[in-house]
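The following block contains the structure, expressed as structure tokens.
What you see is the complex with one protein chain gone and the rest in place.
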Amino acid sequence: MNRIINNPDEVVEDALRGYLRAHPDILAATDNPRVLRERNAPRAGKVGVVTGGGSGHEPAFLGYIGENLIDAVAIGEIFSSPTAKSFHDAFVAADGGRGVACLYGNYAGDNMNVKMAIRQAAAHGLTVKTVVANDDVPSAPKDQREKRRGVAGEILMWKVGGAKATEGADLDGVIATAQKAIDNTRSIGIGLSACTIPAAGKPNFSIADGMMEVGIGHHGEPGIEVGPIRPARELADLMLDTVLPDLPFAPGDNVAVLVSGLGATPVMELYILYDHIAEVLSSHDISIKHHFVGNYFTSLEMMGVTLTLMKLDDELDRLLAAPAHSIGMTRIAR
Amino acid sequence: MNRIINNPDEVVEDALRGYLRAHPDILAATDNPRVLRERNAPRAGKVGVVTGGGSGHEPAFLGYIGENLIDAVAIGEIFSSPTAKSFHDAFVAADGGRGVACLYGNYAGDNMNVKMAIRQAAAHGLTVKTVVANDDVPSAPKDQREKRRGVAGEILMWKVGGAKATEGADLDGVIATAQKAIDNTRSIGIGLSACTIPAAGKPNFSIADGMMEVGIGHHGEPGIEVGPIRPARELADLMLDTVLPDLPFAPGDNVAVLVSGLGATPVMELYILYDHIAEVLSSHDISIKHHFVGNYFTSLEMMGVTLTLMKLDDELDRLLAAPAHSIGMTRIAR
Amino acid sequence: MSSVVLADAGGVVLELAEVINANRAWLSEIDGAIGDGDHGINMSKGFSQAAAALGKAGGGLAAAFTTLGDTLLGGIGGSMGPLYGSFFLDLGSTLDGHAVLDAALFSKALHTGLASLQDLGNAKVGDKTLLDTLVPALDAFDAAVAGGADFGAALSAMRAAAETGRDSTKDLVAKIGRAARLGERSRGVLDAGAASCCLLLQTMAAGLQRRLT
Partner (left out) sequence: MSSVVLADAGGVVLELAEVINANRAWLSEIDGAIGDGDHGINMSKGFSQAAAALGKAGGGLAAAFTTLGDTLLGGIGGSMGPLYGSFFLDLGSTLDGHAVLDAALFSKALHTGLASLQDLGNAKVGDKTLLDTLVPALDAFDAAVAGGADFGAALSAMRAAAETGRDSTKDLVAKIGRAARLGERSRGVLDAGAASCCLLLQTMAAGLQRRLT
């Protein structure tokens, strides 16, 4: 394990110090060392937008703290849900008096900790409602959508939810729009190599040389098929063949496309893949209105890629276009 | 080799198609498929700013095409200098009538190809002057600075040179400032794992588990010391102990700091390192005025990191602060 | 020999922390086979924090369980934080206000904890989780008591059943948690949570047995 760390059990603490030091124009600390907030949060009169999750996915989650995006984030150990206490403290850090929208991903630990945090918040009169992202198509059949994991689609959900909150919507409005966002979003990942949690010191799964794991999860959760790597253009087909029929996306649709590396895949390869994806979408008469190509949601030093598609209506289009500034994503007004 | 590619000999072509498709708001094609230009280049009356280099370092080089940055880039094969013809065509693409500043890195191939390209340009009356980045301290002793490689310091040189050209400086002015920028810049890299050129199919060097190569080059060029990996805080010391005395940087100095991952190192580790670097600099009474932490200049899927320090005067400070928008770096006016 | 004086028994929680720390690597290794290899890390982080919070003596057992539960909830996150956290919180609140722990109170505490754990985690016996240790261990305890065993003997029955329960997970296919997606591939190895739960129940039983008066 060749890593730039001190004590492997303290990588999160050590990194958070660096993030805070590097981005005082965006981030601020809170009393809970595992909760960061947008430096102007809470904003009075705005619905607070919160997320949280395990570390090792940077720039997710804290990289999406920013104006028009996320107000506060609860930060867990590597690949491990934040505590109920951290979720609760993030709610408090984001609360501007109109309630808090907790937009997070569907993982057992997160579900339990959020549930307990909401109980705690309710006890002192803070209303928190949730949207649970479940965009990862291969993680369960369509008729069990509630079992699907949340993956990079969360980023688009945050972008939409954050912009909606800034527009002044009330809590139910933010929740409804974020729910619509994720309901119209589908993802799939392909893993090309394993990764190592520093405290574990060795990878807890493996992908052989020349092989890929289709449908892999963000923590190396097994996918639906292990097989020899195919050329990029076939990977694009394979990913779209899984994602398109599931919603389904149809000719004439406008979409947002997010191609995210899992960490170690060279960025040029994401562009190779994006080129094919754009080509196939255009052949289906599906128009890309927004696109993101880069390392937006990673899994430490895993090689591989995720594809996320969101079907747009006018509202989602407008909210995705809204300017935003964060470590992980900057949208400039045009 | 677990990669998202088609024909390994055509990764550059395939990726360029994707880059062009994804960023029409920034990039434009030229007649030479290995030359990209800023979409509004050439800008009449502005000194053209050009760079070029091998591929596999993304977002370098093409990721720094943008307003206030680079006008045109010559693109080589993976880790291999662009052709003389491509450098020449990039000069033409950037030429707004006031000459062209070619700001590139000190590699044998680039030196030769730029030299031939300049001859070709001179033959039809286009003046091109160069600044050759040589910021990589471990690559040669101080009294042989002309032998040192150019590494991530090039990015700061481009930022400075690009902003200077936009301010309306003439060719000599842009060259003088870019030269000043690189003369005040020092870098060092530490490699933690090897990388594989797709067309080669296997790594051409290796770094053992638990070992690091101090002073490694951007293509895996051997460094000055191979030894067991040390904790992040000692790596920060080691890097600064090499870089600080070389210029030298002194108490009271204002600096820009760039911590760039080599590709596969998780971004959180760059922040762990940055935190220590900032701490040590502050203990030396050196003030960080600008900082960049992320994957700014990579080497395919190598693990590792480079540290770059630039000593600032008022002009360098102003030019680094100027807004810019590119794939690899966005600076928002504040 | 059928009850424990609670005011002196906080040390039991320190013993739990000890056994978890001693088995940190082993628990992670089991988790590594079909999970993400961090169960030992997660557990030892939380239990060490709790031990530190309790200090050397450990105080009363009710307060010690509450501290452990609070620390797990506030300190480790993941699934174990809320699951073991609410379990131990419930143990603490059930014992709170009592001077002595007997078989009936112990059973009530464990049932309360189990209910929270199931409410939160939605798992059931056979899903290859820590419930496959906890539920049969508790059943064995209750059965022993119903059969006339005293507290100490019932604790011995619980210890044996915990181990059998833990081992039962070897042949199970995971239905919940990270390992669930492995399907048949998850068969043949122990479940990490079942292993830690066995350590906890056995150590708790032994600790209480030593304190029986």
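We just call them A, B and C in the order they show up, numbering each chain from 1.
Everything below uses one rule, namely that a residue touches a chain if its C-beta (ideal position, glycine included) is under 8 Å from a C-beta of that chain, and two chains touch if they have at least 3 such contacts.
In this text, all values refer to a predicted model and were calculated from it rather than measured experimentally.
Looking at the complete complex, one finds that the omitted chain is in touch with B.
Residue B:Gly76 is the one among B:Gly18, B:Gly76, B:Gly99 or B:Gly189 that touches the chain missing from this view. Only one of B:Leu20, B:Ala84 or B:Val131 touches the chain withheld from this view, namely B:Ala84. Residue-wise, the contact with the chain that is not shown comes from B:Ala199, picked out of B:Ala29, B:Ala176, B:Ala199 or B:Val280.
Against the chain not displayed here, chain B makes contact via residues 9, 54, 76-86, 108-109, 112-113, 115-116, 139, 197, 199-200, 202, 204, 217, 219-222.
In this section, only the chains that are shown with their structure count from here on.
Chain-to-chain contact here is organised linearly: an open path runs through the chains from one end to the other.
Centroids built from CA atoms put chain C at 55 Å from chain B. Annotation: 33 Å between the Cα-based centres of chain A and chain C.
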